[in-house]
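Below you'll find the structure I mean.
FYI, not all chains are in this one, though none of them got moved.
We call the chains A, B and C, going by the order they appear; numbering starts again at 1 in every chain.
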Amino acid sequence: MKQLKGIMPPIATPFVNDEVAFDKLAENFSRWNKTGLSGYVVMGSNGESVFLMRDEKLKLVEAVKKNMSEEKLLIAGTGSDSIRETISLSNDAADRGADYALILTPSFYKSEMKPVAYIKYFTAVADKTKIPVIIYNVPKFTGVDIESETVAKLSEHKNIVGIKNSSENIRQTTEMIDQTPKEFATIIGTASVLYSGLSAGAVGGILALANIAPNECVQIQKFVEEGKHSEALELQNKMLPVNKAITAKYGVAGLKAAMDMLGYFGGEPRAPLSVLNDADTEQLKQILVNAKLI
Amino acid sequence: MKQLKGIMPPIATPFVNDEVAFDKLAENFSRWNKTGLSGYVVMGSNGESVFLMRDEKLKLVEAVKKNMSEEKLLIAGTGSDSIRETISLSNDAADRGADYALILTPSFYKSEMKPVAYIKYFTAVADKTKIPVIIYNVPKFTGVDIESETVAKLSEHKNIVGIKNSSENIRQTTEMIDQTPKEFATIIGTASVLYSGLSAGAVGGILALANIAPNECVQIQKFVEEGKHSEALELQNKMLPVNKAITAKYGVAGLKAAMDMLGYFGGEPRAPLSVLNDADTEQLKQILVNAKLI
Amino acid sequence: MKQLKGIMPPIATPFVNDEVAFDKLAENFSRWNKTGLSGYVVMGSNGESVFLMRDEKLKLVEAVKKNMSEEKLLIAGTGSDSIRETISLSNDAADRGADYALILTPSFYKSEMKPVAYIKYFTAVADKTKIPVIIYNVPKFTGVDIESETVAKLSEHKNIVGIKNSSENIRQTTEMIDQTPKEFATIIGTASVLYSGLSAGAVGGILALANIAPNECVQIQKFVEEGKHSEALELQNKMLPVNKAITAKYGVAGLKAAMDMLGYFGGEPRAPLSVLNDADTEQLKQILVNAKLI
């Protein structure tokens, strides 16, 4: 099993005329493969996974597997509230080459999502999934939040090997790292706290920013590993406005516009999301210029 | 087209050994069919729709269609963030006899769910769905809320015919009624504000409570239609503790336990939900006794 | 003791050059006194109470008492997190003529504000306050919410005589009415749900809208009392856009601008609030025209 660590982009899914554009995907990989990225996440939040049909998802996994460097990791986002469907989709993704399944916390019945429910859900899923499971906590999208005590209990399951925490709450991330075994991988889910997460012991990052600035993200981790804290912080801070622009500020549309500006194929998001308007595009460009990415 | 009005339960989905129990479903319908319910919602929030596989959903629509009285309405909950999948599932449900599609607001990218996104989503869905569309607003589960101005705009689409509002905010419901055409159906989504909703002009209710107390719910509407406001209020208030128990307090597990107590088949919810514990079951029973349902 | 019921405005506090303008206050009262308003609330949320010094507050109570019709009610908003200060201010207001003390739920330590804390707080306050206490629930400003079960317990205290509920959640209001004795007064705190609240059994309303449309608010209550539900609903709905403009949309600045447009003195809010800008003022005017208030 390839080691779960390093910087990975939750890859944007390219669309042309509202259909998945596999040729554009291949072009993007031809660039990403040359970087120090340790792997890729397909069907993550930034991949507009919720807008894809089931068969589109599986074709996408196949295409990514075909286009990516063999030595890198492939993580597939396969979670939904249904335990059965999650197991089914995870195993279908595994059959197409996924190394790990990244599984969203269930979230529909929000007030019922207490520790006992999370434990029931992830245990049932991990028991029957062929590939190791990574828990995915992203409160801004799910409206629920899993706490470290629950993650600690789940980390005892031999097929639950890590968590991607996309919350900016570094107390929570620090507790997750502190309360789980050394071999359990805590991964930062947003570049906005990458330095802080890594310096608290996280082993990597799954970052929208890694779609457009893979080398910078990889370098931040390298700096931390070498004990160069101030260099890591400085580089992260240079990236903060860019990261905010392609996430909180402009969302997936912003990420895709930035990809287009930087030589990747971004294109339009699927409806009901909208392409960035002209004024926002101009502002985004300025942010990339300020960060010297353009 | 059957008229969209009256009281309808979002039917609980019966499971035995974690499989959909079609025989138990038939038993429940044999009782519901004898009441004044105007129709049924299959795959609603209380139907644990999010825990069902796609093929289970379609078999369920078929089974409901087979078991229900012909003159009643069949509404199928078919929405997800994906426009394509929503259209596809809605049309598959239509082919199996659904009269209307009840479609959840998209909600994953919460901060992007502005009026423009809702309009884009529901327009695209309604354009290609064979049966009329009912918007479904349920903030406690989706974490987003659609406001009346957006509903008013959507009500101009000829294939968008109503909204089920499960928010307890009656200001919002009142505005929806006030800002949409007379033929647009505003339906109350929780028995906790049934009287207030009906007296503000709503045409019916899709109510968890209607699974176990259909006659009482129907009677509340009848009272309002006859101008008997104090009788309607009094009956609703008698039901308030029961409704709270099977929704906010004990959730789907509570609804199913109450069904078992009242001669319907309830059974266990699917994981990750849990069956009610003994203490809560006892309390629930007392609440039903107090309301003279037992 | 004057009976606690009817429509009352939480009066806007007029400022000229950032000082309380007692002459303008008198002018406003000369008009309000001629209406069917049953009383006044001084130092309510719409009175910018939080921006007033303690001595300004007491002078304001005195001035209101002097200017108001003798037969009407005077309610003073006197609550803060401090039990001691709340008792002290309430009694000082009582000495200056206040009939009732309207007391905000404590809210600073939000996660500690459980039923036991509310009961401790209101019991301690009511025990030592010379005038009867009205609980004031306004989640949008306090960030906390008191539920009906707690209000029901507090209603047993002989010096706690009512609640003003400013939540738009009519389920909660209905439960408050249903679970408290008949002589306990539940008062609606926002015109957006006035009809629904009154038809559910509320005895009156403390409404920002009553500052500018006192007769309309009084008429809505009269209609409900006469069983003219559709007339009440129709009149309320005509007022909905106006009410939204002077509360949720434009806040206190909007209320004051509307007062200026309608022949009352509104003037500027105190910093850090800002006066309405020109575009918003124009929009507000149009809303008043549409509602035929201008």
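Before moving on, here are some points about what is shown:
Going forward, a contact is a pair of C-beta atoms (placed from the backbone, for glycine too) under 8 Å apart; a residue touches a chain by one contact, two chains touch by 3 or more.
Not measured: the values here are computed from a predicted model.
Shown here are 3 copies of a single protein sequence; counted across the entire complex in this file, the number of copies is 4.
Keep in mind that, in the parts below, only the chains that are shown with their structure count from here on.
Minimum number of contact steps separating chain A from chain C: 2.
In summary, the pair chain B and chain C forms a contact in which both copies contribute largely the same residue numbers, shared numbers making up over half of all those used.
If you average the CA atoms of chain A and of chain C, the two centres end up 49 Å from each other. The centroid of the Cα atoms in chain B and the matching centroid in chain C are 36 Å apart.
Annotation for chain A: no residues touch two or more other chains. Partner chain C is touched in their complex by these residues of chain B: 168-172, 174-175, 178, 190, 192-193, 195-196, 199-201, 227, 229, 233, 236-237, 240. Residues of chain A that touch chain B in their complex: 45, 50-54, 80-85, 88, 106, 108-112, 116-118, 120-121, 124, 140-143, 248, 251-252, 270-274.
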